[in-house]
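Every protein chain except one is present and positioned as in the full complex.
Chain nomenclature is as follows: A, B and C, assigned in order of appearance, with residue numbering initiated at 1 for each chain independently.
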Amino acid sequence: MPAKLPVGIIGLGRMGQVYARQLAAMPEVDIAIVSDVLADHAQTFAAEIEAKSWSTDYHDVLDHPDVRAVFIISPTNTHAQILVDGAASGKALFCEKPIALTVAETDRAIQAAEQHGAMVQAGFMRRFDPAYAAAKQQIEDGVIGTPTTFKAIGRDPFCPPLHFAPRAVSGGLILDMGIHDFDLARWLMNTEVHRVYTEGGTLAFPELNDVGDIDNAVVNLRFENGTIGNVEVSRNAVYGYDIRTEILGTEGGINIGQYRKTALVTLTRQGATHDLIPYLHDRFIPAYINQTRDFVTRVINNQPPAINLYDARASLIVGLAATRSFDEARPVELSEFPPLPNAG
Amino acid sequence: MPAKLPVGIIGLGRMGQVYARQLAAMPEVDIAIVSDVLADHAQTFAAEIEAKSWSTDYHDVLDHPDVRAVFIISPTNTHAQILVDGAASGKALFCEKPIALTVAETDRAIQAAEQHGAMVQAGFMRRFDPAYAAAKQQIEDGVIGTPTTFKAIGRDPFCPPLHFAPRAVSGGLILDMGIHDFDLARWLMNTEVHRVYTEGGTLAFPELNDVGDIDNAVVNLRFENGTIGNVEVSRNAVYGYDIRTEILGTEGGINIGQYRKTALVTLTRQGATHDLIPYLHDRFIPAYINQTRDFVTRVINNQPPAINLYDARASLIVGLAATRSFDEARPVELSEFPPLPNAG
Amino acid sequence: MPAKLPVGIIGLGRMGQVYARQLAAMPEVDIAIVSDVLADHAQTFAAEIEAKSWSTDYHDVLDHPDVRAVFIISPTNTHAQILVDGAASGKALFCEKPIALTVAETDRAIQAAEQHGAMVQAGFMRRFDPAYAAAKQQIEDGVIGTPTTFKAIGRDPFCPPLHFAPRAVSGGLILDMGIHDFDLARWLMNTEVHRVYTEGGTLAFPELNDVGDIDNAVVNLRFENGTIGNVEVSRNAVYGYDIRTEILGTEGGINIGQYRKTALVTLTRQGATHDLIPYLHDRFIPAYINQTRDFVTRVINNQPPAINLYDARASLIVGLAATRSFDEARPVELSEFPPLPNAG
Partner (left out) sequence: MPAKLPVGIIGLGRMGQVYARQLAAMPEVDIAIVSDVLADHAQTFAAEIEAKSWSTDYHDVLDHPDVRAVFIISPTNTHAQILVDGAASGKALFCEKPIALTVAETDRAIQAAEQHGAMVQAGFMRRFDPAYAAAKQQIEDGVIGTPTTFKAIGRDPFCPPLHFAPRAVSGGLILDMGIHDFDLARWLMNTEVHRVYTEGGTLAFPELNDVGDIDNAVVNLRFENGTIGNVEVSRNAVYGYDIRTEILGTEGGINIGQYRKTALVTLTRQGATHDLIPYLHDRFIPAYINQTRDFVTRVINNQPPAINLYDARASLIVGLAATRSFDEARPVELSEFPPLPNAG
């Protein structure tokens, strides 16, 4: 049996635990250390997944002599600093999206990574979902001709906790939810976004007004190559977690979406009824597993990241521009945002 | 057996023939006269549907002493004048959409109708499709709570003949195709459109550039009550005629769309395959029949129109505003357009 | 305009009216005469569809000098005699299924038709449904390789009126409902049935016991070429009219069925809900229209029938054998039934 890849995990919140459990179940991985700011939680959880050690200080993960790959699943506002701190560690770094909520913070991470030649991958798991991966392949194979239009719907079944909603914490609705769609748009359309225009509002959860967030938005996109698109994000799909994406091309279209969780339909006088997808985990856990396994394989094989920090930066800017468009009720060109520091 | 309703039909082009054949098959209707500018065609077709008489002059229809209801299915650029001429006839008038391509022309028709108290119904057949009718009912019954978001996709499977595409003839892509969606938006969301913003382009059929039209657009909508929406129109759905509409609300959602023409799925090593809807007629002929029968019933019972000229005017203005937004790359508020003459 | 085909219609019950209205709407057809045993009904309905004359005696239809094609849509127990009477008329005869409930009666009709060389078509409308027609074509094109298994589900949403259920009237559940499936089985599998075995019972409507009928059955089929199948018939699909057929082959499968009437899905906390097909007419009216038009075209062009009396006889015998199998709880070979009289 080949030697296992020793990994460290920073952050054991809800998503951190998901990543940690997936890593614990992978025979090619050894969890050397985990960290979380809550000592009790870190200790208990380390025991549960049989991690070799634990800490409350993420530097212990970055400095761990055995660790070759670090998963950064801590709160968004800590990502950039951890990336800066870890860039010189020689370890491969996986960072859950978004890298940061500002371009400046993101650029700090990029500069540190560039300086040290760090291998850093940004976490956009949808690219690893079998349906999205197949869509990319079919587009590249020319099945739908030249893409003309990108459409996305991203609807959550509930309002987030109010302390999470403010822009300073989550980036706000458009950035928080839309960033997945903006990443898919760039990837599947194979071009960058040129201009955005947003309509939005607080239409279902008036309490969001108090924390400066909204619950629904539609974002028109114009890409650099002239193609177009629209991304809808919503928090009031009470019927379930509803993620759909379409790419229309000159020779056909691709529709991605899942409408049923359980393979059962009930037929009564009231018609046909089936369930829907309750939560993100019911739809995308395989994508997370694929993403983690892909990253581990890349580290073992010394390959470059599947999604790099420039991708993360570009999708962030689409989200920021779409948010600015909503705030200012005008189309926003992405050229309003600073270019990559070293690109000037 | 009760007496039949004597009707006249103006215009025997492709859609005129559809209406005429439907009327010919209705036992409660008697086709007293038809008119078309092509004498041979009018004569032949009148014989085929057993119309009692025919003419090349639409005034003969408007002046026919027996006729109680006139169907105006002539080219769009003739609608307004025929409505003006017919307003004083005492006959009920059904006019296929759009009434006209300009607000001024539409207002000419409105003023004539108001002056003479004419019963005039505008043709927006989708409202009579069983799915859209059921959606309206469910929304009114509160099944999805308060609507927050309107989404529509309207895709044609081919580029229209180039002589039809210019704006002066068809109104251009956005008005020609989108006006159905704008009518549905106003009806289903039960509010008026306040602002639009369009991205679009000529992405599949470059020959459209020569006649000043485009083939794809996405139109963001903001309604007067703060709710939002997006309408996509496209000419390059080579896989079929693809009309879909969604209304998201605070308590659920409604999705309307038909994805299969024939009740057959073939299973092979290549996967599951089924056909799609080739043409408008495969999707909406029952809606046209329902619309015609509804209008006939209203005339017989002296009821007001289901969709009046003010509805047609409002949907026209959404289309014009969305087109202007594309031309000028800016959000356009509908208040830029003149109010109803008598509303001042 | 070419001369119209003058037709006569015998029987103006529920299905007779369906045929009559379809014929009345066909421009290539002229309804010369209709007959029904109820004079008032015949007169009123003749006026409604503008038939030129009416009678209470079906011989008036068979003897009408203008009529070239007769539609026999009267009660099943009258079919054979009308066919015998009509065989010498020189008119083409369309007879709704089943021809008769016994082999002897069917053979009387066959012998009369053979003697006079009459053109007689049996009404099995499903063959004219676009999905079944496409299935037949795909099978012939080899899309699914060699068929191995035929499966059918035929479920009605309600119990028939008790006076209709007895075998002497309807043939009983298996014959009444299954004959469509037995016809499809022979046609799509392109072989004859060799043996049947039935399980069945009165499981939902105990009142059927009083009239000697049952409400559910499953019929195993063995075809002459060794392939197999199963037909299920039921009266208690309270959720709707549920007709499904599958053909499995060595290279794939074909599934035919329609699961939604209206193009609308409602999404709520209770899941996704859509309607189903309430009645036969919601599923198969286009098939009836296609069948009628096909027959009219055959008569005009002097073509042989699409489905002849030998087909009707063969499907009848499958139904009788399946009923006998239920009665005697044993497999029944079709060789128990007499061969075609002239085939000896």
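What we mean here is this: a contact is a pair of C-beta atoms (placed from the backbone, for glycine too) under 8 Å apart; a residue touches a chain by one contact, two chains touch by 3 or more.
Quick caveat: nothing in here was measured; it's all calculated off a predicted structure.
Chemist: Can you say which of A:Ile254, A:Leu276 or A:Leu334 touches the chain missing from this structure?
Modeler: A:Ile254
Chemist: Of the residues C:Met15, C:Val37, C:Ala133 or C:Ala204, I need the one that contacts the missing chain.
Modeler: C:Ala204
Chemist: If the hidden chain were put back, which residues of subunit B would touch it?
Modeler: Interface with the chain not displayed, on the subunit B side: 237-240, 242, 259-260, 267-276.
Chemist: Considering the whole complex, not just the chains shown, which residues of subunit A touch the missing one?
Modeler: On the side of subunit A, residues 1, 24-25, 27, 47-50, 129-131, 134-135, 138, 143-144, 251-258, 261-269 touch the unshown chain.
Chemist: Counting contacts across the full complex, list the positions on subunit C that touch the omitted chain.
Modeler: Considering the whole complex, subunit C reaches the absent chain at 146, 148-149, 151, 153, 155, 195, 197-201, 203-204, 215-222, 226-230, 232, 234, 236-239, 242, 248-253, 329-331.
Just so it is clear, only the chains that are shown with their structure count from here on.
Chemist: What whole-Å value do you get for the distance between subunit B and subunit C if each is reduced to the mean of its CA atoms?
Modeler: The separation of the two C-alpha centroids amounts to 40 Å.
Chemist: Where in subunit C do residues touch two or more of the other chains?
Modeler: Residue numbers touching two or more other chains: 267-269.
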